[in-house]
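If you scroll down you'll find the structure; I have some questions about it.
The complex appears here minus one protein chain, its other protein chains still in place.
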Amino acid sequence: MSVQPSTEFHPRWYRAPVSTYWWMGSWRYSLFILRELTSVAVAWSVVVTLLLLRSLLKGPDAYAHFTHRMQAPWMLALNIIAFCFLLLHTITWFNLAPRAMPVRVGGKRVPEFLVAAPNYVLWVVASAAIAWFVLRKS
Amino acid sequence: MSKPSNEGFFWLLFSAGGVVAAVFIPVLLFLFGVAFPLGWLPQPSYEHLLTLARSPLARIFLFVVCSLPLFHWAHRFRFTLYDGLQVKHLNEAIFVLCYGGALVGTLLSGYLLLKI
Amino acid sequence: MAEKIVLEIARYAPEKDEKPSFQSFEVPFRKEWVVLDALNHIKDKVDGSLTYRWSCRMGVCGSCGMMVNGEPKLTCATFLSSYGNGATVRVEPLRYFPVIRDLVTALSDFLVKLQSVKPWLIRKDEPPLSAGEFLQTPEQLDIYKQFSMCINCTLCYAACPVVGLEPTFVGPAALALAQRYNMDNRDQGAEERLGLLAHPEGIWGCTFVGECTRVCPKHVDPAGAIQQYKLKAALEWVKGFILPRGSEDQSKEVRP
Partner (left out) sequence: MEIRSHDILLVGGGGAGLRAAIAAAEVNPKLSIAVVSKVYPMRSHTVSAEGGAAGVAKPDDSLDEHAYDTISGGDWMCDQDAVEAFVKEAPQELLRLERWGCPWNREPDGHIAVRAFGGMKKKRTWFAADKTGFHMLHTLFQTSLKYQPITRYDEWFVTKLLVDDGRVQGVVAIDVMSGKIQAITAKAVIVCTGGCGRIFPFTTNANIKNGDGMALVQRAGTPLKDMEFLQYHPTGLPFTGILITEAARAEGGYMINKDGYRYLQDYNLGTPQAKPVLRSMELGPRDRLSQAFVKEDQKGRTVKTEYGSVVHLDLRHLGEKLINAKLPFVRELCMKYENIDPVNELIPVRPVVHYMMGGVSTDINGATSLGGLFAAGEVACVSINGANRLGSNSLTECLVFGARAGRAAAEFAVGQKMPNGRVLAQATDEQKRLEQQYLHKSGGQERIATLRDEMQKAVESGAGIYREQSTLSQAGNKLRELQERYANISLDDHSQTFNTELTSALELGYMLDVAQSIVECALHRTESRGAHQRTDFPERDDQRFLAHSLVRRNSDGSLKVDYLPVKITRWPPGERVYGQEEKPKDGIKQAG
C-alpha cells in the first residue's frame, strides 16, 4: 500500500527508524505498555487459581502445601506486584469501556464517568460477595 | 483486504475476558495471594473451600474466571509481543503460543472442575 | 530585558543531507504569536529556504501540524507563551511520516488510506432530487457529528505507535471517517466498508493506545470510533457465524 514513486525528480524521503525501545520514549507510551502487561498478571492469577483447585482436588495435604507455598517471600512479592497490575487493569478497563460503548439517553451521550461509575459499584459488590462466600463459616 | 477476518472472534473473547478479569480476579488474588498468606484474614479451611468449589454455580463461575481471562491474556500479550519487540516474522509462532496456552489452561480448568 | 525564544528546527535538504539535523533560530517572544508566526518571521526575515506548510492560520485547514517539543501540534494554534519567555522549543516534522524536506512530510500514503475506507455516502437506492432531503433528526446527526469534524491534520498518525510500527495500518483518522459514514443514518454502505476494514491492517491493528484521541485538536475521538467499530464488526462476525450468508435481513436499511 505504501506509495514510493521513483522518477528522476523524486527526492529522497527520509524515514526515521522506529526504535525497539519506542515505548520508553514517552511516559504515556510506557503507561500503555504497562497497561498491556497487566494481562500477564491476569494470566498469573489464573495460574494461582488453578493451583488452588488442583490442591483442593488432591486433598488436605496438598492444600496445606499450597497455603505454605503462598507464604514464601518471593511468592508474596510476586502476588503483591501482580495485584497492583490487576488494579491497573480494572481501572483502565472501566475507564476506557464507555468509549467503545457510548450510552445515549434521550439522544444525548451520557458522560463517560457516569457510564463508568456503575462498573465500579458492580466491582465492589462482586468482590464483597466473593469474599463473603469464601470467608463465611458454614 | 476483502473478507472479514476472524479477529472479531478473538476480540470478543478478549473483551469478555477483560470484563471478567476486571470484576472478579482482583479479589481472588487479593484473598489467596496476599491477605491469607500475610494473615490479614483467617485462612478458610480445606473442607469449607471444597464444599464451596463443588457447588454447581461455583464450578461454572470458576470455569468462566479461569478460561476467559486466559484468552484476554492471549490477545493482549500477542500484540504486546508484536509491538514491543517488533518480531513480525514470528507472528505465527506467537499466535500459536498465546492461544495454545489459553486453550490448555481452559482445558485444565475444565478437567479440575469436573473432577473436584 | 530582551524578550526572546529559541526555536530548534529540524532541517533536511534531500539533495545534500543524509539525515535531518537541528538548526537554532532566535526569534522575538511576543505573547500573541503562535509557533507558526515565529516560523514565518524566520522565513521572511532570516532564511527564506525554511520549508513548511501552512494556509488558514485559524486551525481549520489542517496543513500546519508539526512536532513541538515532541508533541504533535497545530502550529497555528500553539502559542509561544505556553513555553515561556527565553525557552527553547524544538520543532520537527510530524513523527512516523517520511520527510520530504525540513518540516514537510509526505502525505500521499495517508490519502490512499483515506480513500480506501470509501468515505462517501453509499446508497442502494437513489431517489430523485425532487423527493427532497433525506430526513435526519438532530439526535441522529449528533451520533456521528463528532467523527465528521476531522480536518485531516494527521496529528493522530504522529501520535499512534502502531502507525510507526505497521506502516500499512490504515490509521486513526481514516478509520474514524469510515465510522462517521457508518453511523450516518443516510448511509447504507456499512457492510461494504466492514469487508474493507475488519482486517489486521484496519480496525484490528489498533490496540487502543488512545493517543490519537488525546492529541486530536478537533476532539474527533478516533480511538472511540475504532473501538465502537470493533464491537460492531465482532457482532457482525457472530451474526455471520450463526446465520448462513445471504439470509441476512434487509430490514435494517434506512429509508429517506
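Order of writing sets the labels: A, B and C. Residues in every chain begin at 1.
Here is the rule we go by: contacts are C-beta pairs under 8 Å (C-beta built on N, C-alpha and C of every residue); 3 or more make two chains touch, one makes a residue touch a chain.
As the structure is a computational prediction, the values presented were derived from the model and not from experiment.
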Candidates C:S21, C:T88 or C:T137 - the one touching the absent chain: C:T137
Chain not shown: contacting residue from C:A38, C:V91, C:I151 or C:A190: C:I151
Residue among C:T51, C:N69, C:N85 or C:T168 that touches the chain left out of view: C:T51
In chain C, positions touching the absent partner: 13-15, 32, 43-45, 47-49, 51-63, 77, 100-102, 104, 106-108, 111, 114-115, 118-121, 126, 129, 132-138, 140-141, 144-145, 148-152, 177, 181, 184, 186-187
For chain A, the residues touching the chain missing from this view: 7, 9-11
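Rule of thumb we're sticking to: only the chains that are shown with their structure count from here on.
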Selected pair, greater C-beta contact count between A-C and A-B: A-B
Centroid spacing, where centroids are CA-atom means, of chain A and chain B in whole angstrom: 11
CA centroid of chain A to CA centroid of chain C, Å: 29
Multi-partner residues of chain B (at least 2 other chains): 79, 83, 86
Two or more partner chains touched - positions in chain A: 18, 23, 36
Chain B-touching residues of chain A, taken from the complex the two chains share: 18, 20, 23, 33, 36-40, 42-43, 45-50, 52-54, 56-57, 60, 63-64, 67, 70-71, 75-76, 79-80, 82-83, 86-87, 89-90, 93-94, 97, 119, 122-123, 126-127, 130-131, 133-135, 137-138
Chain C residues touching chain B - in the complex, by the definition given at the top: 116, 161-162, 165, 194-196, 198-202, 204, 207, 230-231, 233-238, 240-241
Residues of chain A defined as touching chain C within the complex: 1-3, 11-16, 18, 22-23, 26, 28-29, 32, 36, 96, 99-102, 104, 107-109
